[in-house]
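A single protein chain has been omitted; all remaining protein chains appear in their positions.
Now for subunit A:
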Amino acid sequence: SERTETKSEISDHSPKRKAVLTTDSGNCTAEEASESEEEDSLLEEGDDGGSHEELDTEESNRNGFQHSQGKKADSVRQTKLKTVDTEDDDVENLLREEEEYEEKIDLSADTTGALKWKEDLTQKAAEAFLRQQRSTPNLRKLVYGTAVEDEDQE
């Protein structure tokens, strides 16, 4: 029941966010990607590991949806840019430059706390994984010892 609640919350939030993003002028891709990642990490932390597969599929579905939206936005912007610039290479360069430029602005404009979650993500993931492992002990391993894992892997 808890899971469904969180899901509904997410679904409540996401349209709002999308609305915000659509009003944002062109720079939706980076932010959106980051936000979805954050959501994923949050979800994974909240997940108790019981029904991982089910969640995973849903997440992937949702991600796919968001990606498609992002792509649409991209294409829109690209078409705009195309109208401005004639050469494709220049468009790509511009895009890259634009992204970098925007990121810099983000770093300087926002407080450092806003992007703090990005710092040492791998370590955090490792910690979360270990926490998960600890919270649900592998009873099979406890009972049969470490040899079991090796046999399973073979």
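Simple rule for what comes next: a residue touches a chain if its C-beta (ideal position, glycine included) is under 8 Å from a C-beta of that chain, and two chains touch if they have at least 3 such contacts; residues count from 1.
As a working rule, contacts and distances are computed from a predicted model.
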item	value
Among "Anaphase-promoting complex subunit 2", "RNA 3'-terminal phosphate cyclase-like protein", "Urease accessory protein UreF" or "Translation initiation factor eIF2B subunit alpha", UniProt-listed name of the chain not shown	"RNA 3'-terminal phosphate cyclase-like protein"
For subunit A, residues in touch with the removed chain	1, 48, 50, 136-137, 139-140, 142-144, 148
